[in-house]
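Have a look at this one.
Yeah, one chain of the complex is gone here, protein chain that is, but the others are all in their spots.
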C-alpha cells in the first residue's frame, strides 16, 4: 500500500525567485579613497555601478492536506515583493535602504540583512531555510542562518 | 603521492535533468467551486493550465574504479524516461497519472510521489538524495525524503 | 563632431518578454479521435497538456529626444499584460480564449492571432516588427506580419 | 560534387557576447525633478540604480579559406573588451563615460553610441551588422545602423 | 470580422534546437605546427578540445489549415536527429564526419556544411531560412544561405 511507505508528514522545500536592479559602491567610509581604491578596485569607483540581482528564497514545511501547499507561493511572492523587494528595486544600496544603513553593501552583508527582513514575515509552521543571491550570473551568495 | 591525500572512497553526487509538459488544475474535490476559486485563484480555473516542468534527479555513490561512474548517467536517463517521465509527459496530472490518483496535483505532492516512484528503480549502492522540480523558471520545489 | 556621423533619426528595436502558463490540446474537431491521435500523437491526448510560454514582443521606432525611449517599456509591459497576457495566463487555449475561438491552438495559429491583438494597442510612431513565442525552451515560433 | 552546390563565397554571421555592470539614472537635465519623477518613475530615483548588461556584437563576412574564420573571435573579444567594455564596466553611465556625455543614458541611446564606437574598430572585409543589448533578461534593445 | 484583417496565408517561422557534444582542433594541414599554434593559439592544441554545441534550425511556411502546423516539429526533430545530429554527436569533427572531410572544422565552415545537409531533407513548401550554432554560450554563428 503506497500510503504505508510514504512518510506521514513529508518535509518539502519551496523556492521562489525575485528580481531587483540596484546600484552600489563597495566602500568603507573609515578608509581613505586611496585605500578603498586599492582594496576594492573598480568595485569602489565613486560613481558606483549596479547589478540585476536575483534572490531565491527557500522555505520548508509539511504540505497542508487540504491544499497540497507548504504555503501558497503567490502569497509568498506578494509578501516579499511588497515588504522587501520594493525597498531595493531601482534603489542605491549605499544610500536608499534603511535596513542596510551603516553597512558596506557587499552581497555577503546584504544577504544576512535580508534574512532578518524575511524571517519574521513567514507564517507559523513555515521555516526559512536558505537565501541565495546572484549579483551576476557567475557570482552567487548563500546564507542559511548559521553562525560560524 | 596524490593517492595518499585522496579519500579512498569519495562520495560523489550526479544529477540529471528531465523535461515534461503537462496540464493540471489545483483543485480540492471536497470543496465547492467557490471555495476552490477563493483559495487557489487562477490556479483553479476549470479548464486547467499547464507547465513545462523540469525535474532534476540527484543520486550519490562511490565512483566505480573500472568506469569512474557512480552510475552510467545514460542508463539513469533511460530508466527514468521510460518508467517515470512517459507517465507524465503530455498528460493531465489530475486525470491521467495513476500514481497521483486521489491527490491534489500541487508540485509539493507531485515531488513526494516522484520520490516513491524513482527510489525503487535505482541499483544497489546508488542512493537517491534529492529531487528538484521547477514548475516555472521562478518556482522550484525540492524533496530529500525527510519527515518533519 | 560625433553628431555628424550619427544618423539623425536612428531606428532602434526594443523587446520585452512576457510569461504565461496555459493548457492546450492540439486537436482538429473535424476529425475523428483516431485521426487526431494518428496525426498529432501525444499532443492530442484528451486530457490535454500545457506549457510555460514565453512571448517576446519587438517594437521599433526613433528614440524620442526628450526621453531617449522608443516607448516607455514599462508602459508596453502594462499594456500587454493587461490586455493580452491576462486572457492567456492560467487558461485553457482550446476553451477559454475568445480570440482563439474556432482555431486549432497550435503555436503557429496562436502567434498570428497575437499579432492581431497586439498591433492595434501600440501608439503612433511605434511599429510592431516581431513576435517570438517559445512553447518550450527548445521550440520557438516567430511572426513578422508577412503573407506568403 | 558538393563544391558545385556550395556558394563560392558564403556570407556567415559571427556573434560574441560581452558583459558589464554599470549604474545609471534615466534623467533629463532640462526638466525639473518632479517632471523626471513623473515621466521616468523609479528609473529616475536620484541615487540611481544599475544593471548587469549583456551586449551581443554580430559581424558578417566570408570565412577566410586559410582559417575558416570570418575574423578570429578571440581577437574581436580582446578588441572590444579593451576599447569599449573597459569604459563601461563598473562605471556610472551618467557621469563616467566620455562617449555618452550629454545624452540620456537610456538603452536606446547607449546602443546607438556603441555602434559608433565599435564600427571603426573592425578590420576591412568585416561588417558590423547587429548590436543587441539586454538591460535585464526580459528587456532587450537592438540596432542595425538604420535611419528611420 | 477577424478573418478580414488576417492575411490569408501568413508566413510563420518555426525553430527547433538540437544539442551535440563534439571534439575539434582548429588546424590547417597546409601549415607547420608552429604556424598553426601562432595563428590559432590554444584552439590548435594537438590533443584537441571540445564543445557542447547547440544548433537552432529555423524553417518557414504557411501553417496548414488542417493542422495549424508549418511542419510537425516532432517530425523535423526526428529527421534532423537521425540524419544530421547522429553524425556529429560524441564525434571528432576533424576525423569522424564525412561531410566535413577536407575542411577546417571552424564553426563558420561547419554551419555552411550543415545548411547543405539539412536543406535537401525538408518537404516541399517548407523553406530553410536560418541556422544558428552556439559553440559556447557566448559565441554564436549564423547562416542564411547567402553569398557575399
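By written order: A, B, C, D and E. Residues from 1 in each chain.
Here, contacts are C-beta pairs under 8 Å (C-beta built on N, C-alpha and C of every residue); 3 or more make two chains touch, one makes a residue touch a chain.
These numbers were taken from a predicted model, which means no experiment stands behind them.
A.B. asks: Please identify which of the visible chains the hidden chain touches across the whole complex.
C.D. replies: Answer for the hidden chain's contacts among shown chains: A, B, E.
A.B. asks: Just to verify: which one of A:26, A:60 or A:97 makes contact with the chain not shown?
C.D. replies: Selected residue, touching the omitted chain: A:26.
A.B. asks: When the complex is taken as a whole, what residues of chain A touch the one chain not shown?
C.D. replies: Contacting residues on chain A, toward the hidden partner: 26, 28, 30, 39-41, 43, 99, 103-109, 111-112, 116, 137-148.
A.B. asks: Of the residues in chain B, which ones touch the absent chain?
C.D. replies: 2, 5-17, 56, 58, 61-63, 66-70, 73-74
A.B. asks: Please output the residues of chain E touching the missing chain, sorted low to high.
C.D. replies: Given the touch definition above, chain E has residues 19, 21-24, 42-43, 45, 47-52, 89-92, 94-96, 135-137 touching the missing chain.
The rule is short, and it goes like this: only the chains that are shown with their structure count from here on.
A.B. asks: At the place where copies chain B and chain C touch, is the share of residue numbers found on both sides over half (same) or under half (different)?
C.D. replies: The interface is built from the same residue numbers on each side, given that over half of them are used by both copies.
A.B. asks: So which chain ends up in the middle if you average the CA atoms?
C.D. replies: C
A.B. asks: I'd like the Å distance between the centres of chain D and chain E, where a centre is the mean of that chain's Cα atoms.
C.D. replies: 26
A.B. asks: Using the touch rule from the top of the page, what residues of chain A touch 2 or more other chains?
C.D. replies: Residues of chain A touching two or more partner chains: there are none.
A.B. asks: Tell me the shape of the graph of touching chains, choosing from line, ring, star, complete and other.
C.D. replies: Its topology fits none of the listed shapes; call it other.
A.B. asks: Let me know each pair of chains that touch one another.
C.D. replies: According to the stated criterion, the contacting chain pairs are A-B, A-D, B-C, C-D, C-E, D-E.
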